[in-house]
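Here the complex is missing a single protein chain, while all its other protein chains stay put.
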């Protein structure tokens, strides 16, 4: 079923919805000079029922956690509890203007404050800012805090170290913060090796950014040693919280020696990802960095919550207002419902699912790093290359079986990588079914490789030509 | 994609949602004798994410007005405005107990009262009851009112007349009200003919039930004469409001001589049909019948709305509480948004769409009653019989084209009937597209009849065996 | 303003195709006299805009201030927790904007959901078949009574006065229409159906006997076995009205050999909504399937032998059988049935049992506190009850409740609403949404109000 573009349904004479009429005496054309006014607005006009059908039909051409398995590595596509949506739809939150006087918006401030307290408990950090709107935004914020701290100490360190398995956002954020990035090669275990790290550490290093467990799903066992080395060199240690769900309840970044962290509320704390966003990437810091947090922070004087603009060495703002409040609200509800035991259990089941699936799938792919993983693991499909099959083909064929493929071609250090994160909300049955599907596809690779190479077949469109898109660059309907 | 039954996902050990714990000292097994308690509850236990996926996937195996054209004759599948859903989701309505004291539920009572006033204006009746939960329920209620009125006059009339084109609910309601039904044949115009009617009228006739426009979509032109004849014979005239949307704003049942009416809020007033319900079938009567309405009625004393249980000759209740309140609320919002002019325009566009589509389709089918129709019209597919094609096949093939088929095999007086009601909310483009689809299908009938006979092909299941269902009678998962 | 999408140009073109000049021409066969009257009398002001309408109705809604009170109202409609997903499902477009699934191939979502509803109701009640829903309990009980008349060929129905008085009222209306006799059996001193009286009144002429459990006064009927024997000895049918949540702990109707189970399904995830839409449950034995009113979904196979679902036994229904149909019901409460299915599925056996236990235990805790601390008299002090009970207060119940209303409590339903002579009794319901703090506050408020007297 083809769905037209809205533009293709346009007819200028179609009615709009039932809106109030402007006051005749105060119409723009009676008040403003003509050269400030626009002559026409090219936005299409279609009727309400057409709009409803358009987006309803589009919504039937998609996939989401609510439809099935979504083991997209590093993305933590766990179930998004519906109770959180109900909570975040309360008009006392949705209709609240950010400049509502403090005494009339105590509820919202309370949520932010209490979420900060909870995240401090979870991460072992001392204070949080909620301005960062996403993980990468959190990274940037934290790097700016660290930079300001170092500059304040009179240090002009300009190097950010990241492992070669790091998320792409790490070096990109470093650039935006005005740093240079140097990559440290992982060792044969897939980990940061103190011996290798030692070669990279020097007085120009401002910070080492780590995600732990790392993107291979492996816990950086030498973290205490690493922290010691970094700190001894006068640099700071930053925690990329994308994988916090692999250790929550068992290890806290603050206890591992990290000085600043970001947390992805839309990953570990299950706020829905919205087809790409919104998320939220609050940043937590140790005490010695808290004077550098963006303004305003949310404080409590024992009686009343308030916005504090008096942060002595603040880096300033990284966005307007206070952050993605409605996302915070969902995360707060999630944390409050589960409590410490529930959150810990969340981690346990996520790690159980990952190790179980790894154990089941290692027969079909190469497993470059066979140790116990945390919330995710990485396979390599290079064994398929000789058959002319790429992991991309496997991914596309999975679509035909009604499941979302894993992350592919990341991390970069694994050839033909398949990065799989099942999350704790999946049943054993779903995992077993996934294994069965993989087995089937690999059978197809042997018996009927074309069906895999030309996949997908059962989707609303066939395999899409991304190269063509980048060539023609048709990015709007004009 | 096959969707299992919930039962097939059952595992007694799976968790339920996070509920409060009972008070230990007051557990049923500590208080009730064992023989009052159940030993086990066979309801399946599955996890929240599984429930969410189950019903979300099921919802992707369906069709609705929000997805496309739904010209199901006599069903008035018009667009259901989303604003009405928002209004009906207000907690001050949804969380209101029906026994809330009157002074604390004035808002709900006001809605019912004002909807009654509006429906009186629309239909020309004097007073409404909102207890009837559906059209058929309204018919029964009205027949009971009429019966009580006649009995009160000392008359034991026991015949209900209906045209042979009547909805099946008419005779069924008559039976439930303890009447016998006699069918009057329609004349060659498709209408009730006063001359024929005359032969059926006598002192045993309690009521003539009419829908006007009738199920052929034709206005009963002789209605004033018919009313005269019925009343002269001492019988009453009942209006089946299923087709009110064909004349609203142009003719009021009250002005045509009807003594009692029901109105389908889920048809003319656009409340969604919910896959089969809930609807609402309020009944309006002329003054002389109002002492027979079910209790309670909603009244206003100039100061306060209240429930009136003092209806002198009431037939009693036809259901608990006051009716499908949340449905009334949506209908009220619809009426208030549109006002008289909007409602009238609604009728006009519905009738325009029907006549336009009739004009376009008459080339492809027989059109037994070619006059101007109202909101719907009936074609006959008997011309296809010689090709071995039934209208059922056409209907099933339409599913492959992504539109809902018309009503088929009704009204009974038209052979191989196709009853088509486009409604006012459809664009000309949609109607033209439908004509094109019909043309295509008829071409297929000539060129490749099997594709039509074995349709549908693109649906989640192929043609379903209804005879087999009735034979095996598997009506639950046990 | 309306929701039509036509442009003026299209309207012109369409009229042209039809061969008419104006919209008015489409209505020319309506007698001028009728059109004139409509023109004169059809006057309804339109709201200035969607924004104004929302504001207007929000203001009306706020007048329902009782919503914000702590509530102990029950009597057939209960304030239960509705898991948020249940509400979301009722906004799935293919569910709420669909008609009755006449075309099963594109309606498997609705059909399977209703099949699962039927199955879950069978699981809950222990019965063999359930229909796809009736309007609500009152008309559902009437339908069950008529069913017993059709099955037994006899025309006398007996109902316990433990039945919700509104149900009795509906029953009267329906039975009278078909000249079916209705006898009402009183309760005994324990508040249970008087079995002796039943024994005296039942006879081989009786078609069906209707009992409610727990009954309207909250009392659990403990002699259902005896009643069942009496009924079946007289070749009548045993009709039982149930409160679905109570079946989380109470013995299912099937174990009492009940013939037809009916009940109000509102407690299964359906909002109070000032009384509707609700959900009429009807379940029975398979032998009676052809006498069931309303729709039934059945499993079948498609052309390729795959499982699918359809409306079945449609030959019972009005659109085919017309005057001889098992009922006139056409539009039912499908969306409510789907909500109930989602509700039962998301709670599962454990959840439903737990909700029942929470209701039960909090109600018993409250009643004990009322007895021991407030010294309130209880109407049926030695009877078993589920989550509802009757208290006696020393003054007119409506006055008493008004005083509680001043403390933002809706203390219960005054029995005088239904029984003129019982003007010092209040029916109190407790659900899982009454927190322990609410119970505490109720006790405290009762003490204060009683002290003032």
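So that you can tell them apart, the chains are marked A, B and C in the order they are listed, and the count of residues begins at 1 in each.
The rule is simple: a contact is a pair of C-beta atoms (placed from the backbone, for glycine too) under 8 Å apart; a residue touches a chain by one contact, two chains touch by 3 or more.
Bear in mind the structure is a predicted one, so any value in this text is a computation, not a measurement.
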Partner chains on view for the chain not depicted: A, B, C
Touching residue (missing chain; options A:263, A:333, A:438 or A:452): A:333
Among A:241, A:279 or A:381, residue touching the chain not depicted: A:279
Missing-partner contacts on chain C, residue numbers: 50-52, 55, 81, 83, 88, 91, 432-433, 435
Chain not shown, touching residues in chain B: 11, 13-15, 17-21, 46-50, 56, 82-83, 85-86
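Operating definition for what follows: only the chains that are shown with their structure count from here on.
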Chain pair, most C-beta pairs within the contact cut-off: B-C
Centre distance in Å when chain B and chain C are each reduced to the mean of their C-alpha atoms: 20
Interchain centroid distance [CA atoms averaged], chain A/chain B, Å: 48
For chain A paired with chain C, centre-to-centre distance based on mean C-alpha positions, whole Å: 46
Junction residues of chain C, two or more chains touched: 1, 3-5, 10, 47, 50, 53, 83, 85, 87, 93
Where chain B touches two or more other chains at once, by residue number: 48, 52, 56, 60, 66-67, 79, 81, 337, 425-427
